[in-house]
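And now, chain A:
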Amino acid sequence: MRSLLHVLNLSVQSPNRPILHDVSFTLESGQVLAITGESGSGKSTLALSLTGLLPPGFQTNGSIRLEKTELSTLSERDWCQIRGKRLGMVFQEPMTALNPTRRIGTQIGDTFRLHTTLSRREIDTETRTLMEQVGLSEADVSKRAYPHQLSGGQRQRVLLAMALACQPELLIADEFSTALDARTQAAMMALVTRRCETQGMAVLMISHDLGLVRRHADHVLVMKDGACVEQGTTASVFNAPRHPYTQALLTMSLHGAARTPLTPLPVFTAPL
Partner candidate 1 sequence: MKTVPILLTVLAVGFPVSHIPGTARAADTRDTLSIGLAIEPPGLDPTRGSSEAIGMVTYGNIYEGLMRLDEQGALKPLLAQEWHISPDGLIYDFTLHDGVHFHDSTLLTCDSVKFSLLRAGTTDSTNPHRTVFSQIANISCPDSLHVSIRLQHPYGSFLYQLAWNDAAILSPTSVTQNISHPIGTGPFVFGEWRRGDHLTLTRNPDYWGARPTLQSVTFRFMPDPLSASNALLAGELDAYPSFPSREILSRFAGNTQLQVVRGSFPFKAILALNNAQRPFSDFRVRQAIAQAIDRKALIQAVADGDGTLLQSHMAPDDPDYAALPDRYPYDPDHARALLKEAGVAPGTHLTLTFPPIGYARDSSELIAAYLEQVGLIVTLQPVEWPTWLGQVYGQGQFDMTVIAHTEPHDIAIYDRTPVYFHYHSPVFHGLVEQYEATADKVRRHQLSAQMQEQLAQDEPNVFLFAIPRETVMNRRLKGLWTNQPIAGCPVAGVSWAP
Partner candidate 2 sequence: MTGMAVFRIPLERLLLLVVASLVIFAAMNLLPGDPAAVMLGLDASPESLAALHQKLGLESSPPARYLHWISAFIRGDLGRSYIYDVPVRSLIGERLQSSLPLILLAMLLSLGTGITLGVMAAAKRGTLLDTSLMGFLQLFKSIPDFLLAMMMTFLFSLTLHWLPSSGFPGWHDGILPALRALTLPAIALAIPQAAITARFMRSSLIETLSQDFICTARAQGYSRRGVLWHIAVPNALIPVLTLTGIQLPVLVTGTIIVESVFSLPGCGKLLLEAVNQRDIPVVQNLVMLIVASVIVLNIVMTILIRWFDPRLETDLS
């Protein structure tokens, strides 16, 4: 095991308020780290800052290192070499995360086109193989299909295929299976964990579904109001939560109300 991702004292500031304070963690190859917390705790901002896709006007302090590459000071040009190649990302809304006007085969192939020198034909075969791997058999889903012709689960698989195409070292999955039914969810997670085992891919999983987290994560990081309140191995956090917030979170989850926020939704006053 080698340590892949080092995040040290990461703070993110939106144009009018701080969002993340001093978040630090490490993720090793082949490991699954789950980041959990209620909505608005800064989980998604964290994911975006790790991919360098924060909206303009956001300020980042601290260090993010992917192996030897310091990401926080990376130029846009160098970022494009990292994203999609060393770092894959799957977003939460399968319904809107795919480009409605392009065929799914093309969209998956884009990752190859952007990062490899494969020929058209090779990309075609690679795409097909990849689709089979994520469970999109040729019989069910044509490469020439458009996103709107697919079900939510199928779309999520397409997104996963796009993220996995170049065998990234790190996969960031932002609530990527929340919208799916339990069976598909399990199948998708199995796919991801197999990659971890076979290729040593690390996964940063963002989820508020504690059941899911418990089942698949090696480590857990609990966030509240933009700060890390507790982190440790899944077992230690779930079995012996130290922070009251974690305890409350777990209690709610046990009562099957994990999806209900603990506090009323904060009024979002960011500039629109």
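A few notes on this one:
Rule of thumb we're sticking to: contacts are C-beta pairs under 8 Å (C-beta built on N, C-alpha and C of every residue); 3 or more make two chains touch, one makes a residue touch a chain; residues count from 1.
As a selection rule, all candidates are chains of the complex that A comes from, given by their letters.
Predicted model, so just to flag it, every value in this text is computed and none were measured.
Only one entry among 1 or 2 touches chain A in this complex, and that entry is 2. Against candidate 2, in their complex, chain A makes its touches with residues 51, 53, 76-77, 80-85, 87-89, 91, 93, 96-101, 110-111, 114-115, 146, 148-149, 159, 162-163.
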